[in-house]
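Every protein chain except one is present and positioned as in the full complex.
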Amino acid sequence: METIMSFFEENLEMIYLLAFTILLGFEVISKVPTVLHTPLMSGANAISGVVIIGAILLMRRAAPDDYLTLTLGFIGIVLGMVNVAGGFAVTDRMLEMFKKKKKNA
Amino acid sequence: METIMSFFEENLEMIYLLAFTILLGFEVISKVPTVLHTPLMSGANAISGVVIIGAILLMRRAAPDDYLTLTLGFIGIVLGMVNVAGGFAVTDRMLEMFKKKKKNA
Amino acid sequence: MTLDFFTDIAFLAGAIAFVWGLRLLSSPDTARRGNIIAGLGMGIAILAAMFQPMGTVPNNYLWIVGGMVVGGIAGWISARKVQMTAMPQMVSIFNGLGGACAVVLASAELYYFYDGQTALSMGELLILYLALLIGAVAFTGSMLAFAKLQGLVNDRKVTLPYHNILNLIMLAVLLGLTVYALMQGKAFGFNMAMLILALGLIYGFSFVAPIGGADMPVVISLLNSFSGLSAASAGFAYDSRIMIVGGILVGASGTILTILMCEAMNRSLLNVLIGGFGSSGKAGPAGAAGDQVAKEVSLTDAAIQLFYSNSVVIVPGYGLAVAQAQMVVKELDALLEANGVNVKYGIHPVAGRMPGHMNVLLAEADIPYDKLLDLDAANEALAQADIAVVVGANDVVNPAAETDPSSPIYGMPVLQVWKAKNVIVLKRSMNPGYAGIQNPLFFMDNTRMLFGDAKDTLNKLVQEIKNM
Partner (left out) sequence: MTLDFFTDIAFLAGAIAFVWGLRLLSSPDTARRGNIIAGLGMGIAILAAMFQPMGTVPNNYLWIVGGMVVGGIAGWISARKVQMTAMPQMVSIFNGLGGACAVVLASAELYYFYDGQTALSMGELLILYLALLIGAVAFTGSMLAFAKLQGLVNDRKVTLPYHNILNLIMLAVLLGLTVYALMQGKAFGFNMAMLILALGLIYGFSFVAPIGGADMPVVISLLNSFSGLSAASAGFAYDSRIMIVGGILVGASGTILTILMCEAMNRSLLNVLIGGFGSSGKAGPAGAAGDQVAKEVSLTDAAIQLFYSNSVVIVPGYGLAVAQAQMVVKELDALLEANGVNVKYGIHPVAGRMPGHMNVLLAEADIPYDKLLDLDAANEALAQADIAVVVGANDVVNPAAETDPSSPIYGMPVLQVWKAKNVIVLKRSMNPGYAGIQNPLFFMDNTRMLFGDAKDTLNKLVQEIKNM
């Protein structure tokens, strides 16, 4: 209990951000119509690629001969980047098709 | 410029909160239908009574013989409380009428 | 530590309750619960502020509780007593009080700073001045808006020649002085700060002065957002997250309502602020009736027409609020329905003087809200209706908005009452409404005027119908 409380106190800022992001996320995403649910999923993939930020920070701190960290960081960056690049690209590809249709209609 | 930057850095937490609350506020409030705009306004009155928190903190810190602060704090608390009590009460009064109608319909 | 944790939890819960409460306001079914939740959040936050650990401080609980009791009672009583038609005034006063509270807080903190009791960074000082100025404008601006709404003040009495230019100059001086104050730091002195405050108070008054009395709803909504912003600024100064959240939510709400009102009137905010057609002064000539003649109808004829019709659409407007006629409308409605007449209401988004104003009034009279039709539905119903009864509405039923590009309200969507077979207009005279312009509706072939105070006239109509 003590630990939980001190953890809460120390991370109060992050907890506010957490709470408000949760509220905001549900608010915003519940407005997305069914038609766009598949792009929403792939777009979410892309955004979850934000873990790459952590991998970059890990990597920048790693000693140049700490091959364990370098390897882990490298893997992390590759994995994150696949998500980012792939996610945004495939979402754009899908949404482009929706656009096209609009003009023809 | 320097000052702005250091202010931003020092209050980064609050600025995130600010930004996310703005986004959330617009999201939530734009969903309120016209029918309920008058109660929304008076409800907003009530919520803006949150300044009373500041007045309470001011008052609690004031020396018992610092009559300037005591007076100011007292005024602040009265003003804030009018908003809080009056705002919520009048909003409830209005919304009660909406409820009643529902049952009759 | 322990108590710190609980107060922090309480503030977080309060902030979430505000958001959640506003969210529930998005449907009439959950709105009341939403208000209660927001209120609970406020209660929790106040308790937390009272017992938040602050080391050994004097606390002064007696003063605090005293203030809360005084304010609470005052607020409660006015909330119980106020008439639904006077909601704009009430909201306006509350805005002013909120602003004043921020002014008080900022003044106290500025005093400590210039007195040498506290040290502030330039950013913190800026925040205090923001709270001070926004609060000041919200305060005096709201008071004048209230006075105008209440009819205590005449627009022309408070408007000077070149008033808008004057305002611009005053704003520039105010901002210049504030920047100077920030740069001077402590050397600026408390007295000078109070000079800025005084200027801010004057500016708030002067800012609202030239705006047409009838444009007050837009101004009130704007000042509502100001009172929120001043609370949020004060929150920054007190490092209080819940004040920031609450203030910003109010700011967002006021801003959205302001924008919506301007859109519904088809005008820009700037146009409202620099005093457009709303000011009754200029409207005279446009309001001239020319040589057209409006036809009147007698009470008895009107009663007979209503009694023998199949469907009636009632269009309430600001005059209904003025006359406090909502209960009589309900009576008429019940009477007609009992005789097989189908009665609906056409609600224009800016009918009355506040967004949603008519809904609140008709709700007060217990009229079920499935009878209230919004713009589009009402226009469909009007095209089928035997009689449209216009009760104290004017601009929102003005056909010029659709046909006359030179009209100041051209482009504003209106209720097409003239499409009904017959139109009966209840008002006291041929005087124009809010926009100060004449209404061609009154001269149409199927329109008949029924002059007199709306409540009075409706009462007599009810009597007539009862006697049939």
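Each chain carries a letter (A, B and C) given by its place in the written order, and its residues are counted from 1.
By definition in this document, contacts are C-beta pairs under 8 Å (C-beta built on N, C-alpha and C of every residue); 3 or more make two chains touch, one makes a residue touch a chain.
Computed from a predicted model, the values in this text were never measured in an experiment.
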Interface partners of the hidden chain - shown chains only, full complex considered: A, B
Interface with the undisplayed chain - residues on subunit A: 3-4, 6-7, 10-11, 14, 17-18, 21-22, 24-26, 28-64, 68-70, 72-102, 104-105
Footprint left on subunit B by the chain that the document does not show: 5-6, 8-9, 12, 15-16, 19-20, 23, 27
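Assume only the chains that are shown with their structure count from here on.
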Arrangement of touching chains [line / ring / star / complete / other]: complete
Centroid comparison with subunit C (C-alpha atoms), farthest chain: A
Whole-Å gap between the CA centroids of subunit A and subunit C: 42
Centroid spacing, where centroids are CA-atom means, of subunit A and subunit B in whole angstrom: 33
Rounded Å distance, subunit B centre to subunit C centre (Cα mean): 17
Sequence positions of subunit C contacting 2 or more other chains: 19, 23, 241
Interface hub residues of subunit A, defined as touching at least two other chains: 16, 20, 23, 27
